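Removed: one protein chain of the complex. Kept in place: all other protein chains.
We just call them A and B in the order they show up, numbering each chain from 1.
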Amino acid sequence: MAAPVVITEASEPHADYSRAARRSRVLWLGKGVAAYAVLTVFAAITLVPFLYLLSPSFRQSYELLTFPPQWIPHSLYTGNFHHVLHQTSYPRWALNTLIFAGAITAITLVLDTLAGYAFARLRFPGRTALFGLVIATLMIPTAAVVAPLYIMISRLPGWTHSGVNTYPGMILPMVCSPLGVFMMRQFMSTLPEALVEAARLDGAGEWQIFRKIVLPLMKPPIVVLGIFTFMFQWVNFLWPLVITTTDNMKTLTVGIASLQGQFVTDWGVISAAAVMTIFPVIAVFLIFQRWFVQASMAGALKQ
Amino acid sequence: MAEILIKHLVKTFGKVEAVKDVSLQVADSEFLVLLGPSGCGKSTILRVVAGLEDADSGEIVVGGRLVNFIDPVKRNVAMVFQNYALYPHMTVHKNIAFPLEMAKKTKAEIDSAVRRAAGILGLDELLHRLPEQLSGGQRQRVALARAIVREPQAFLMDEPLSNLDAQLRIQTRLELIQLHARLGITTMYVTHDQVEAMTMGHRIAVMRDGVLQQIGTPQDVYRRPANVFVATFLGAPPMNLIDGALEAVAGGGWRFHGRDVDVALSSGVLSPPELQHEIEAHADVKLGLRPEHIRIAAPGEDGGIPGRVQFLEPVGSDLYLTVEAGGGTVQVRTDPDSPLQTGENVSLLFDAARVHVFGADGHNLRRDAPRVEAPAELVEAAS
Partner (left out) sequence: MSAETAERAWDELTLSPAEYRRAGARYRQQRNLRAYLFVVPYFVPFLAFLVVPLFWSVWLSFNQGGLLDSAKFVGLQNWRVIGADTELTTSIKNTAIYAVEAIFLVFTLALLLALLLNRYRKGSNFFKLALYVPLLAPAVLVGLIWQFVTNYDFGLINVVLVHLGLGRVNIFGNGTTALLAIVGAEVWRGLGFWTLYFLASLQSIPEELLDAARVDGARGFQRFRRVTVPLLKPMLLFAIVIAIIANFQVFDTVYVLTQGGPYESTSTLVWFIWKRLFQFQQTGQGYAAAVLLLAIILGLTAVSFWLLGSRRRRRPREA
């Protein structure tokens, strides 16, 4: 029958087949190499500027302007760091930023989890309307409200002095991020309804349900929101710029920007300040990677 | 006295009327089963009694107290959910202890109560495990333990067995019956499984589309169904229905005429005024016969309904025949050793005392069938 014929016919194209297989394998390898090359290039583009920062921070400023600029300094000059720590208010700025971002994060977490739970699992009149209000203001830019906020803080009726350059003045207006409430509500909606109902029948008051049942089960989203909020306030610039005018109340972002003089800039000092600000954060990031990536996923999940 | 009274309960969700004017009475220590297909409102009733939903109108009385406007916990009822609703981040011990903690009992009281409840349900070994480490049956027992530890006035159970596999279900059913016998707490039990209803309940309340169809003991509901729905819902395989019309016969009898069917009916069993009404209206009635009340006529016996065997379904203990007869199909239960084959012609005989006749609006014309004030639905179905 046909079977023997088929077998002998197949043995001839075998050579072509293996050639084609080899070709496609090479192509596949080639594509792989190209891909990783591209990725490496971009990783380099992303990382190199940070490394580029390191060099000026260890050199005296006048050296920078020599040509050709030497990238590897002959000696590690620590004067810049010294200058930043002792002759600018950097330590104070760092403290301010920690307090600023930290307090806002703490307060935001409390407010957002409470409100998020209410929107997710409690029934009350006006719930949809209020939540709609929250969503509508989700993307209000700070710049649009910065003027009224400044007026409010600087001239609160009943206060004897201005709230400008004070911690409460800085912190309170930033506490009401709608994104947090939105996120908390979404995550709390995934809690099984029966769990809350069982707790109600077991005698738990709403507050107890919240504390003992809901919060313990919401730990991951809460951490993510916390990191997200902290990072967001850590890099906040416009608001601290407007609300702090004295040097000892500025946050890191505002403070470091102020190191850039009108006419003369000490680049060594600035790069030292930048290095001191960024590298610890990078270190923290590497340690707690997973949470950070999840935090930005949260931004993506917003939709 | 933990009696539960549901008076004219109405509950609507948006446009859907989930419960339409249902009134029920559950006696102290009674095990009442709410039975019906999904969407009939049985779970809604349970949730309203528990306090998880508000009644639109109607009163709920538990243990002599009106509870409509009282928080769930203060009603002193315990609920077992279909998915057990165990707190996933707490051990079994903490799960069971939770209601007592909420009630601010002392540590000693809590400990002894938890141990007692765990003992009753055989959970002593599992107290330190987390719910995710337990099997379905074990989780169910934890849910029960959590319910009984509060010594509530009543239990509300929402299809607790539906997430278990068949064998476990049978075993747990027995355990629940034993538990109830031991503790004697008033129980309302919701299910769509009629076997559970028949084996577990003191009384069964059959619901459909938010309307209570009939309430009675399992025997009542099985032997004297109030209408077609109850008749076909209980019993597997379901009761056979044959379409036809009624005719009065000289001498004071009645006959039922269907396709190939012409049988005499006994007035001792059926209700004359109603039959008269149906006859005058030339109404279409249905003859109802349960598979176990039909038998194959032996060769030589006559007077039966002629039919032809379509399928054979041997289930080991019995043989169910699907027979083409009376214009439709009829299921007959018969001896598993029967020699009958597909395609054979048979003659069906039945026990005249067990016959049901259902009027055009669906309700049962037997003398001993309960009179349910024709709920609006049934009457509408007639027109």
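One rule holds in what follows: a residue touches a chain if its C-beta (ideal position, glycine included) is under 8 Å from a C-beta of that chain, and two chains touch if they have at least 3 such contacts.
These figures come from a predicted structure and were not determined experimentally.
Note on the undisplayed chain: of the listed residues A:Phe81, A:Tyr117 or A:Phe187, the one touching it is A:Tyr117.
Against the chain not displayed here, chain A makes contact via residues 32, 35-36, 38-40, 42-43, 45-47, 49-50, 52-53, 56, 64-65, 67-69, 110-112, 114-115, 117-119, 122-125, 130, 133-152, 154, 172-176, 178, 181, 205-206, 210, 231, 234-238, 241-242, 252-254, 256-257, 260, 267, 270-271, 274, 277-278, 281-282, 285-286, 289, 292-293, 296-297, 299-300, 303. Listed here are the chain B residues that touch the chain not shown: 5, 7-8, 23, 25, 54, 57-59, 66, 68-70.
The working rule: only the chains that are shown with their structure count from here on.
Rounded to whole angstrom units, the spacing between the C-alpha centres of chain A and chain B is 58.
Contacts from chain A toward chain B in the complex involve residues 192, 194-195, 197-205, 208, 213, 216-217.
Within the complex formed with chain A, the chain B residues making contact are 50-52, 71-73, 77-79, 81-83, 85, 87-89, 98-99, 102-103, 146, 150.
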